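The complex appears here without one of its protein chains, the remainder shown in place.
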Amino acid sequence: MSAHATEHGTMNLKLIVWRQSAPDKAGRFETYEAKGITPHHSFLEMLDVVNEDLIKAGQDPIAFDHDCREGICGMCSAVVNGVPHGGHERTTLCQLHMRKFKDGDAIYIEPWRARAFPILRDLVVDRGSLDKLIQAAGYVSCHTGGVPDGNAILVGKPEADYAMDAAECIGCGACVAACPNGAAMLFAGAKVSQLAELPQGQVEAPQRVAAMVRAMADQGFGNCSNHYECEGACPKGIKVKFIARLNREFTKALFLEKIGAISTVKAASAD
Amino acid sequence: MRLLSDSIGRKVVMAITGLLMVLFVVGHMLGNMSIFAGANGINTYAEKLHGLPVVVWATRLVMLTAVLFHLVLSIAITLENNKANPTAYAVDRRLRATFAGKNMIWTGLLLGGFIVFHLFHFTIRSVPGMEIVQVQELSGRFDVFAMVAGAFGKGITALVYVVSMLMLYLHLSHGIQSTFQSVGLNNPKTMPGFVRFGSVLSVIFLIGYGAIPLAILFGLIGK
Partner (left out) sequence: MILDGKAPTGKIQDSWDKHKIDSLKLVNPANKRKYKVLVVGTGLAGASAAASLGELGYQVEAFCYQDSPRRAHSIAAQGGINAAKAYPNDGDSVYRLFYDTIKGGDFRAREADVWRLAQVSNNIIDQCVAQGVPFARDYAGYLDNRSFGGAQVSRTFFARGQTGQQLLLGAYSALSRQIGAGTVKMFARTEMLDLVVVDGEAKGITVRDLVTGEVRSHVGDAVVLATGGYVNVFYLSTNAMGCSVSAIWKAHKKGAYLANPCYTQIHPTCIPQTGDYQSKLTLMSESLRNDGRIWVPKKKEDCGKAPSEIPEDDRDYYLERKYPSFGNLAPRDIASRAAKEQCDEGRGVGPGGRGVYLDFSASIARLGEGTIRERYGNLFEMYERITDENAYQRPMRIYPAPHYSMGGLWVDYNLQSNIPGLFVLGEANFSVHGANRLGASALMQGLADGYFVIPFTIANYLAQTKPGKVKADHPEMLKSIAEVKAERDRMLSINGKKTVTEFMREVGVLMWNNVGMARSEQSLNETLQKIPAIREEFWKNVKVTGSGDELNQQLENAGRTSDFIDFAELLSRDALHRQESCGGHFRVEHQYPDGEAKRDDANFAYSAAWEFKGTGKAPELHQEPLKFENVHLAVRSYK
């Protein structure tokens, strides 16, 4: 089975990995050897190999988040050599293959770092703060059932495509991890833009942007200073134009509220 | 929704106050260019300008407000941002962020300090321990040229001004394009244009403002 793999040489790598046993414990870097890695190993499969060795040696394996391993669930999350997901265009960590590395490379592996993402263990962080942003208003308040036919409200192809570009976000949090300010503007901007672009979401657009911006502050995310690191690190190629859209939607809503045309305070939903 | 405490509200205020200051920087530079026409040029410009006290004071008031908002908000935002991202990565590798962008607070604070110094230097004309040439032309008109030439004739003063203009260049090379993003005008089509516009404009400022102390220091402008 591994005939193809042996056509290429294998490599040995030095891993410098952040180890932290619990949220309230101090962490430190530990060095490990990854031996016999082929160019066809994915980055996470390389970590699997290291972990199997650690387990056999009676040590705790490196804890890391991962699930689908095909770049869509958004669970995998580690900063490789200073860049979330390793810094290859449109590539999540689980899709990063070891052919991008050379024999003898030293690789630093760290967890996402941001105040809104507390470390749980080793490379595993708590990204519940992103869920809180969606819970604040990242939705269309439609009920199950009782909605019109899918073709009753037309959506132009450019609008649908724009919304889809924004909706590709996998919620991995790389944007926050990459941001020098620990901000979640790309994540929030993508959701605000997707829903503001579609007629179904336009109705609540002012309330949505107000609530999500407030929620970002409540969750401890920082502010945007237009570095665009988020765009560079995003494994799905989400563009910072969606942050511009977020800014625009905010400004529009603020203006309309200040002149008394609308209210962005959401009435508590009745039961 | 709150303009001065919501994250994006503040961002918009930063952008607009920044833009106002850029407009001032443009006007101030164009005025200063009169020095290349010699003493008469800049002295006439100064005389004309001060003949319009309403314009001068209105501008000063607007600028003072803009600077204060820009300064206070930037400090508040930076402190918040540092709190939101307290730990650096072991490897410092950036994909898009620039030196200028990462150091906005420092170039900004240095510029703030420079502005205060500059006001004491050329507007109030009183800096402790510094000799400022204050003479009148034969006509009785205040000799701005003599003051400026006297100041920039000293290498150290010229250096302070040139370094400050480098700060201005750095600050605006990030700041100008950033303004368009902050007010929501950016998209992939316009972004490269805004970035180029910001770079070109800040280079023009660097050359325009930097040329004055250097030209005087190296004796390229004479009476």
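For this structure, a couple of remarks:
Letters A and B mark the chains as written, and numbering starts fresh at 1 in each.
Just so it is clear, a residue touches a chain if its C-beta (ideal position, glycine included) is under 8 Å from a C-beta of that chain, and two chains touch if they have at least 3 such contacts.
Please read these numbers as outputs of a predicted model, since none were measured by experiment.
Looking at the complex as a whole, the chain kept out of the display touches A.
Contact residues of subunit A toward the unshown chain are 1-5, 21-22, 38-42, 44-45, 48-49, 52, 54-56, 58-61, 63, 65-75, 90-91, 95, 97, 99, 120-121, 124, 126-128, 130-131, 134-145, 147-151, 153-157, 159-161, 163-164, 167-168, 170-171, 194-195, 198, 200-201, 269, 271.
We adopt the following convention: only the chains that are shown with their structure count from here on.
Subunit A contributes residues 16, 29, 79, 81-83, 87, 108, 110, 113-116, 178-183, 210, 213-214, 216-217, 220-229, 231-233, 239-241, 243-251, 253-254, 257-258, 264 to its touches with subunit B in the complex.
The touching residues of subunit B, when paired with subunit A in their complex, are 1, 3, 6-12, 77, 80-81, 83-98, 101-102, 104, 174, 177-178, 180-188, 191.
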